[in-house]
Structure formats: C-alpha cells, structure tokens
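Omission of a single protein chain aside, the complex is shown with its protein chains in their original locations.
Chain IDs A, B and C follow the sequence of writing; residue 1 opens each chain.
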Amino acid sequence: MFVSWATGLSGEVVDQVFFFILAITVFLLGLITFLMVYFVIRYRKKRNPQPSDIHGNIWLEIIWTIVPTLLVLAMFYYGLTGFNFLKKAPGDALKVKVIARQWSWLFEYENGVKSTELKVPVGKPVKLSLTSQDVIHGFYAPAFRIKQDVVPGMTNTLWFQPTGVGTFDVFCTQYCGLQHANMVTKIVVIPVDEFDQWIQKRGKEIEATKGKPGGAQLFHEKGCVACHSVDGTPRVGPTLKGLFGKEERVLIDGKEQTVIADEAFIRTYILKPNTYVVVGYPPIMPPQALTEDELTELVHYIKDLK
Amino acid sequence: MKNRKYRTYILVWLALVILTGITVSMAGMDLGLLSIAIVLIIAAIKSGLVLSYFMHLKYETGLLFKLMIPIVLAALTVFIGLTFSDVAFR
Amino acid sequence: METHRDDMGSKIGMWLFLLSEILLFGGLFILYSSYRYKNPIDFHLAAWELDRVLGTFNTLILITSSLSIVLSIFFVQKGNRRLSGLFLLATIFLGILFLGIKYVEWTAKIGHGLYPNSPRLLGRSKGEILFFGLYYSMTGLHGLHVLIGLFILSAMLVLVMKGKINEHRFVPLENTGLYWHLVDIIWIFLFPLFYLIT
Partner (left out) sequence: MTQNGVLEKTYPAASFYDHQGKYRGILAWILSTDHKRIGLLYLGLILLFFSVAVFFGFLMRLKLIAPGFPLMKPQMYNAIFTLHGIIQIFLVVIPAIPAIFGNFFLPIQIGARDMAFPKINLLSWWLYASGAAIVFLSLFTAGGPIDTGWTFYAPYSLRTTVNVPLAVFGVFILGMSSILTGVNLVTTTHRLRAPGMSWFRLPLFVWGVYATAWVQILATPVIGITFALIMIERYFGIGVFDPAKGGDPLLYQHLFWIYSHPAVYIMILPAMGVVSEVIPVFSRKNIFGYKAIAFSSIAIASVGSLVWGHHMFVSGQSDFASVIFSLLTFLVAVPSAIKVFNWVATLYKGSIELKPPLLFALTFIFLFSIGGLTGLIQGALAVNMHLHDTYWVVGHFHYIIFGGMGFGFLAALHYWFPKMFGKMYDMKRTIGGWIILFIGFNILYFPMLILGWEGMPRRYYDYPPPFHTLHLISTIGSWILIAGLIWIFFNLIQGLRRGEKAEDNPWKGASLEWQIPSPPPTHNFEKIPIVGKGPYEFG
C-alpha cells in the first residue's frame, strides 16, 4: 500500500525522528481522549448529580507546563540532529547542477553532461545545487525524504546518498503554475560502474559535438518538451509538428492576425514569446536564454518536424 | 498651567528643528556605520518628543497608554530581528 | 436611549488604529533594512541622488505643521475657536506645501528617467533599483497619508467654524492631531533613511 518506503541515509534519519515524535504524540492523544471519554461517562449527571467545586491546582499546572516543555524540547533537539545531518554534505560528493523551469527539470553533471533524469551511482553521496529560471519550484524526492525549494536568484543545495538501486519519483512541490502537477521526473540509482560508463559515454558524445548539442537534444534540455509535442498532440502549447510554413492565427498586441510561420517567426517566438500569442492558447511561454548556435539548431530541428 | 503648556509646545518645536539641523549636518561627515546609528538615534529622540509632548503620551494615565508604544516597538524589533536571522545568515 | 460619550474610549481607539498604521509602515521598514543590509554600497550611492535640501525643507515643514495643529487643539480647548481655526488653516497650508515640494521632487526624478521600470533605472545595479522602488513606495504611501490627513483637517476646519467642535467637545480634533503627528513621526524616520544615510 505504501508508495515509497524510505531509502538512502536521509530517509532513515528522517524516519527515526518522525517515529520518535509520532510515538509521543499518539500516546498523548490516547491519554487525553481516554480521560475525556472516561470523565464524561464516570461523572455524567445521572451518576454524579452533585459537582465538586474545584478551581484549580497549582501543582498540576506546574507539572503540565514543565512536562510538555521538556517533551517538545526533546522533539526539537531530535529534529535538529536530523537536520544537521541533512544539511551537511560530505566533501567528496558527486556534484550535480539542477535547473528548474516551468515545467521541467534539467540535471547537469560536472563534465557538462546534461540529462532530464537524475542518474546517480549507488552508495555515493550526491550534492545538488538548485537554480530556477523563472518562478519558485520545489525539488522533492519522497523516497529519500528530502526537499528543497528552487528559488530564482538563489542557489540552494541539497544532498543525499542512495543505499540501493532503483527508480524513484521526483516531484515539484512549490506551486509554479499550470503544469505544476506534471513537473515530475525520476532519480535513477544505478551501480557505480554502470554509472561511470554512462557518464563517460555521454561525455564523449559531448566532446564529439564540441559541446554543441543537436536540435533534438536542445528541445529536451531547454524544456520545450514540457509544453510542446512533436507528434501532433497539443499540450500546454501547440504542437510543433508541421509548424514550418503553416498559416497560423495569432494575436499581436491583442489583435488577431494570420501570419506565415517562417524562420523569422519561429526565431522571434522563441526569443520573445510575448510578441505573438497563438489563438486558443494562454500567453505563458517563458522566454529562453539561448546562444545564437543553439537557436539555429533549434529552429532547424523545428523546421524538420514534418 | 495652561500657558506653560503653550510654551512647552514651542520649546519642543525648537528642539525638533535643532535636532533636524544636527542630523543634516552630521550626514555630511563620513562616519560609516556610526553615522547610521547616530542618525537613527536622533530620529528616535525626535519621535519621542513628538509622542510624549505633542501626542500627550506623557500626560496620559493608565496602563494601556504606558504599554502601547513598548508593544509596538517590541513587535517591530522582533519582526525585523527574526527576519534578519534569515537575511544576515543566509 | 442617549448614546453615551466616552472621550477616553475614542482616544484609545485612535491610538490602537495608529499602532496598526505604524506596523503598516513597519512592513516597509523590514524590507528597507533587509535590502540595505544586502546592498549597502548601492543604497549609499543612490541616496546621493535625492535632493537633500528639499528633504530638509520638507522635514521642517512637517515639524512646524505638527506645532500648528497642537496649538489649534490648545486654543479650542481654551475656547478660542478663531485662533484654533487659523492654526488649522496653517496646518492645511503646510500640508499642501509639503505635497507640492514632494511633487516637484518626484517630477524632477521622473524627468531624469529615474522611475520604476524605467530603462535608465533598469540599467543600474540591483541595489539602486531597489532603493528607488522603496523610495517611491514609501514616500508615496506617506504622501497618501498626508493627503488623507488634509481631507480630515479640512473637515475639522469646517466643524470648528460651525462650532461643532468647541471647548466642550474637541476629541475629534485631538484625534486628528494624533493622526497628523504620526504622519510626522513616520517622516522623521523616512527622511534620514532616504536622504541622509549615505
């Protein structure tokens, strides 16, 4: 029934704290509920017609001030130790940059390899540094019990250490607009040698293209896929299949017009999406920071989507 | 007694003008952080004068009047202080 | 049944309202102090661009208007409604003068291309953008309070002239005074924060 059992060191730490506090609270809830029900039955009017006049008891007040204070301090302290662990990444951690934008994730490894899924080796600490290109997002991997908001203008960090191989969910937990619920990806934990092979292979590919990825790859990496399909199904944005040369109904400054989707049109659209709005779609496409090369590649790719 | 009050008001006004003069001339000097402190202290003195004489806080009786300004100051200090526990340690 | 009158109660109510006004500006002070802390140099530079002479002048105007309203209350309590009215008029005049100078200041700044979202401002450092963002919103909010104060003062003037406010019943005027002083106090802080600390 449970979706995600804890995994990773962080998962174990958080669960310990969780169950510690849970135990105390369940006990207290049980106690209060029991007393409440017991008193209502024991001292109901029929059985106890004459109430006793009790105004209070200073000793009881002191006890039930001090005991809860001690309990909450214990909870705080335990939570703090876990927090200290979660916040201090070991120095030898594998470093990965995480880029969030509406509504997709991109992971960038130190050797320049980019991926839309987070592939990591088992048993090694991984340190993420998270940045956002537009609004606030939240990086959340429930199985590892870790979460960190991704705030534009700031670089936040997070670390975890997987203890077993497998594929784990990543959700976006900070509301970021229309497709917030679809801003999901995976953490794929694989054996160390498999990971090394993968990253080297991808690294070589990058070298082969001199760090210039092709259009198809850019289309994924820049997050276009979050909103555009290339197979004809409309998503948040219109499909880009067969776009080139099509006559497109667009709003320019609020006025509806027909334009031909030529190269200039596509270029402008990607650089300054607010210039046009395709009729029938919300005006929400974010502007992209692209180099000239990347732009050319992308436009080529879109032109070829027949 | 009433007339004395009249004179008090004018004196307070004079004090305010002089204090303004001091801050403005102070600001020309380059004392770094110290000048921020001095300028703010003078502003606090000025508002203290306005509060106690012009706004009569000095003459009001009752716990509520005595507590009001401390409550607000405490609230503001705490709000700024706790915000700074983030801003200054990030 | 006659509605009973509680002068002390009205005053307490007014003070409570003023407390909430202080915290309204308090929110802006939180922002100001945080951004100043993060961008000390930019704030330093930007403050040089404000006109210190006009600022000082405006400070003196508000201080003096505080005196005149307090005198207006003083005279109405003594039963001299004519003098009270005159001082009220003086307060209103000073308030208008204050807003006039603010207007000159703002138009000069806007004329220089320094206004929120202006291309010139966006070309500057982030701290300066923030400084001017805060400058406009804080002095703007303060100006709005002065403006509201002016309306209330004018209403009071009418009441004093009609004799509705007199030596037996002057709490509304006192409360107006409290409000006006608060506006003054806020300026006492705004002035050094924006014009002086450089």
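In this text, contacts are C-beta pairs under 8 Å (C-beta built on N, C-alpha and C of every residue); 3 or more make two chains touch, one makes a residue touch a chain.
Please read all numbers here as calculations on a predicted model, not as lab measurements.
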Chain not shown, its touching partners among those shown: A, B, C
Touching residue (missing chain; options A:Val14, A:Leu218 or A:Leu298): A:Val14
Which residue of C:Asn39, C:Ser84 or C:Thr176 touches the chain not shown here: C:Asn39
Touch list for chain A against the chain that is not drawn: 1-4, 10, 13-14, 17-18, 21-22, 25, 28-29, 32-33, 35-36, 39-40, 43-45, 48-57, 60-61, 64-65, 68-69, 72-73, 75-76, 78-83, 85-87, 134-136, 138, 140, 142-143, 145-149, 151-154, 156, 169, 171-182, 184, 282-284
Touch list for chain B against the chain that is not drawn: 64, 71-72, 75, 78-79, 82-83, 85-90
Chain C residues that touch the omitted chain in the full complex: 1, 3-4, 6, 8-10, 12-13, 16-17, 19-21, 23-28, 30-31, 34-35, 38-39, 115-117, 122, 125-127, 129-130, 132-134, 136-137, 141
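Operating definition for what follows: only the chains that are shown with their structure count from here on.
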Any chain that touches chain C and chain B: none
Chain B and chain C: spacing of chain centres that average the CA atoms, whole Å: 15
Approximate Å spacing (C-alpha centroids) for the pair chain A, chain C: 46
Separation of mean Cα positions, chain B and chain A [Å, integer]: 47
Two or more partner chains touched - positions in chain B: none
Chain A, residues touching no fewer than two other chains: none
Residues of chain C touching chain B in the complex: 11-12, 15-16, 19, 22-23, 26, 29-30, 33-34, 37-38, 52, 56, 59-60, 63-64, 66-67, 70-71, 74, 78, 177-178, 181-182, 184-185, 188-189, 191-192, 195-198
Residue numbers on chain B that touch chain C, as the complex places them: 2, 5-6, 9-10, 12-13, 16-17, 20, 23-24, 26-27, 35-36, 39-40, 42-43, 46-47, 50-51, 54-55, 60, 64-65, 68, 71-72, 75-76, 79-80, 83-84, 87-88
